[in-house]
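For chain A:
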Amino acid sequence: MRTIGLAIAALALFVGMAAEAQQTQTPRKGGTIRMTGPYGASMGSLDPHATSRAQDGIVSLAIHRPLYSWDSTNNKVVLELATSVTPSEDGLVYTFKLRDDIFFHNGRKMTADDVIYSFTRIMDSTKGYPSARYVRVIKGAVEVEKGQAKEISGLKKIDDFTLEMTLTDRVNPGYYFFQNNTAIVPKEEVEKGNFAANPVGLGPFVFKEHIPGSRVVLERNPKFYKAGKPYADRMILQIMSEAPARDVAFRNKEIDTSILGPAQYVAYRADPELSKGILEVAEMFTRALTFNTEHKPFQDKRVRQAINHAIDTDLIIKRLVKDKAYRATSWLPSSSPAYDKALKPYAYDPDKAKALLKAAGYPDGFEFELTTSQNESWGLPIVEAILPMLAKVGIKAKPKLVEVTVLTDVALKGEFQAYIGSNLTGPDSLATLRCFYSKTPRSACRVTLFSSPEFDKVFEAAAAEVNPAKQLELIAKANAILYDEAPVWFFNYNKAVLAYQPWIHGLQANATEITHQYVEDVWVDERSPVK
Partner candidate 1 sequence: MSDVPLLAVDGLRIDIGSGAQRHAAVEGVSFSIARGETFGLVGESGCGKSITALSIMGLLRQPLSLGGGTIVLDGQPIHKASAAEMRSLRGRRIGMIFQEPMTALNPLSPVGRQIAEMFVLHMGMGWKEANDRAVESLRQVRVPSPERRIHDYPHQLSGGMRQRVMIAIALACSPDMLIADEPTTALDVTVQAEIVDLMRELCAAKGTAILMISHDLGLVAQVCRRVAVMYAGRIVEQRASAEVFKDPRHPYTRGLLASLPRLGARSKQGRQRLNEISGVVPAVSAFPKGCRFNPRCTARTDVCMVEDPATTALDGGVGLVRCHNA
Partner candidate 2 sequence: MLTVLVRRLANVIPTLFAIVAVVFLLFSVLPGSFISAMNEDGRGMIDPAVMERMRKEMGLDDPLIERFGKYVGHLAIGDLGNSFRTKEPVTKLIGDRLWPSLKLVLAAMLFAIVIGVPLGFIAALKPGSVTDATSMVVAISGLSLPKFWLGLMLMYLFALQLKLLPSFGYGDGGLTHLTLPAIALGVSPMALLARTTRAAVLDVLNADFVRTARSKGMSEPRVVTWHVMRNALVLVITTIGLQFGSLMGQAVVVEKLFAWPGVGSLLVDSVFQRDVPAVQGCILLIVLFFLAINTLIDLAYVAIDPRIRYA
């Protein structure tokens, strides 16, 4: 318990430092923030509910706001649109006291009705809004989703600024309702139609212009509910999926922030000027090579462990990923409160790997098909590096290249022997571990078809635990079991790196996604080349 607490504190300190250092000056008002959208050559949808893409989240977070937000300094969810929340004794009923000073961009005040409307809209039975998976935690939401009810029974308006929410399970609603795509939207604007083209929200910036495939321009919301904020007059999101082009543009001072890949991370760190503007954070993504336990050799825990021993993970991280990652020790990322720092990583030990293989009945190794995408951080380059390492212990991996798009299909349908990919592993640690619980269907996320009675027992206990501290302990224990069982090769937790120009201040090291900035805190000093 103590160690975990200390770990969190240390981590928070570390993560917070970068942001802290910038807060010493008085924020300047005005200026333009020019961020970049690195994920794809266009926006998906500006309708916050209709998308789950990270790129859309950048804009969504500026125009809209959900009930909760992510506190990057303390790595936890905090209330955003409410002043207080009171859970009931049994932990199923939450009473929110909403802020009464929140105005939509059209000038209307936000009330409890808007929250109810937004959540009901997400559950629309005729539309597939991806955020339905979060709202489904509210009692009665599933009935709306199935078209059996018009209203979500678990949402009750007490008065304009008081909302009662009944949940189906004992979970922290913050993990669900800090997601961008559960943002609160004004009914009258949505019903005008074409909401995606003219999004109206309650966030710090007002939608101004969208040139599809090029940029989104937002302007300061003068009636934002946080006094004195936002600082900047304008925010521009430049869509730039090509890393080398982004590199040129950043060096040419045409953009203010840029996501860095491993190669550029090295270059920027080595540059005396550029190195001053690097923001790093351990994101909640666990990169791993996932075994399909239906495939015979991978049924044996010793084989899975052998592979973890056979790969020189540290070398790959250092040389290939250029230290733009943290070595994974088990499934939950270092930003999780249940992360156990004490877990020792699998040692690089080909001899031990061979011994384990021999014990498992594969003294001469075996052959398997390794499905991979071309992603530079968790795709083919990594596979190319581990092939010779596996070959050394007699395992022959045959790479099979697929598009990233196809990878998910392959995983959910179980059409693989092993695949390498990136997995979202936060911030809700319990929900994350559910993907290894034997009652979870494959199509939900238990792609390994892993099952272990021991893990199930601890997981069930954790899910039932009321005491948060005890629950955390149980989660950590389940996580440790997982590590020993090794249903995957534990590769790394992503280190997200954001380069920023010297005139940009107030960026947050958001562990859920570094490009997701609460822009009202970001400010631009007078050195910026744009007015």
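Criterion applied: all candidates are chains of the complex that A comes from, given by their letters.
In this text, a contact is a pair of C-beta atoms (placed from the backbone, for glycine too) under 8 Å apart; a residue touches a chain by one contact, two chains touch by 3 or more; residues count from 1.
Keep in mind that this is a model prediction, so the values were computed, not measured.
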item	value
Which of 1 or 2 touches chain A - same complex, any copy	2
Candidate 2-touching residues of chain A, taken from the complex the two chains share	39-45, 47, 50-54, 125-130, 132-133, 136, 145, 194, 196-197, 211-215, 238-242, 244-246, 248-249, 251-252, 254, 285, 402-409, 412, 421-424, 441, 443-445, 513
